[in-house]
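Written out below as structure tokens is the structure these notes cover.
And now, chain A:
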Amino acid sequence: MSEPIVTFQDVHKSFGDVKVLKGIDLEVKPAEKIAIIGPSGSGKTTIIRMLMTLEEPTAGDIIVDGNNLWKMEKNGKTVDANDKHLRAIRGDIGMVFQHFNLFPHMTILENCMTAIIHVKGENKEKAKKHSIEMLEKVGLGDKLDNYPSQLSGGQKQRVAMARALVMRPKVMLFDEVTSALDPELVGEVLEVIRGIAKDGEMAMILVTHEMDFALDVADKVLFLDEGVIAEQGSASQVIEHSKNERLQSFLKRFRS
Partner candidate 1 sequence: MITISAISEIFPVLMQGIKITVTVLLASIVCGYLFAFIAGFCRLSNNVILRKFTGLYVEVFRGTSLIVQLFWLYYALPILFGIDLGSDFWAGVLAISLNYGAYMSEIVRGSILSVSKGQTEAATALNMSSFQRMRLVIFPQAVRMMLPEFGNYLIQMLKATSLVSLIGMTDILYYGDILRSSNLSQAPTVYLLVLVFYFILALPLIFLTRKMESISKKGVASE
Partner candidate 2 sequence: MNNWNWDTFFEAFPLVLEGIWITIGLTVACYLFALLFGFVWTFLRRIPIKPINWLVTWVMEFIRSTPPLVQLFFIFYAWPMVPVVGFAMDPFTSAVLGLGLHFSTYIGEVYRSGIDAVDKGQWEASTALNFSTRQKWTKIIIPQAIPPTIPMLGNYLIIMFKEVPLASTIGVVGILQMANNYGAQNWAYLEPLTIVAILFLILSYPSAILIKKLEVKMNTRFDKKAVVNSSSSKGAV
């Protein structure tokens, strides 16, 4: 077995007095697809937001490719990570957001190109070529010069995926990427994710409410409940054969 690319070790997170996560242990292997399901407020999104460095854990360690994400060595002592340290590590990670968060002042193409040019230092021609390829892959090759406000929700989310993919992360995070979409637009987005998953080489963590989709795509499903991982296993184990009562009642609400 290969080394995990991401490891959570007893990670806790509180917002004020509210304990959202109470000890998360988790390993993600390269190319592994993990789906996190659970009731809203159970802390699913918080897990991936900590990995993306958008929230700082209250306790515990997150290891990315052998490096401690939120801690660093300074003069022989372990201290909280600074921005430079975070930057060095989070290049391996990409994220797609529930509300797309496209840059409204940039065209679709610029949305994709900007970070490769300024963060990865690629030259403009190459960046443009890669971005166009990626946008074609998600089916938006004809919208390069449009602005986000001119697109449908499903199209926006596909741009957001292309923007994240073109950075070639080793781990890609999907934060309820279909829940802000009109029902008829969900399919096109899931189709793109399926395509990405088939490509294989990238690890994926999906926070989702789409059970059938999770069953289809994920190698492993985690059921998060009240701040802990209450159940985990292969998709069919968790979704179809679990004995956990809270999981059963949670699933019932989605399967009706």
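To be clear about the criterion, contacts are C-beta pairs under 8 Å (C-beta built on N, C-alpha and C of every residue); 3 or more make two chains touch, one makes a residue touch a chain; residues count from 1.
Per the selection procedure, all candidates are chains of the complex that A comes from, given by their letters.
Worth saying up front: this structure is predicted, and the values here are computed from it rather than measured.
Which member of 1 or 2 touches chain A in this complex comes down to candidate 1. Considering their complex, residues 52-54, 83, 87, 90-91, 93-95, 97, 99-105, 114-115, 118-119, 147-149, 160, 163-164, 167 of chain A touch candidate 1.
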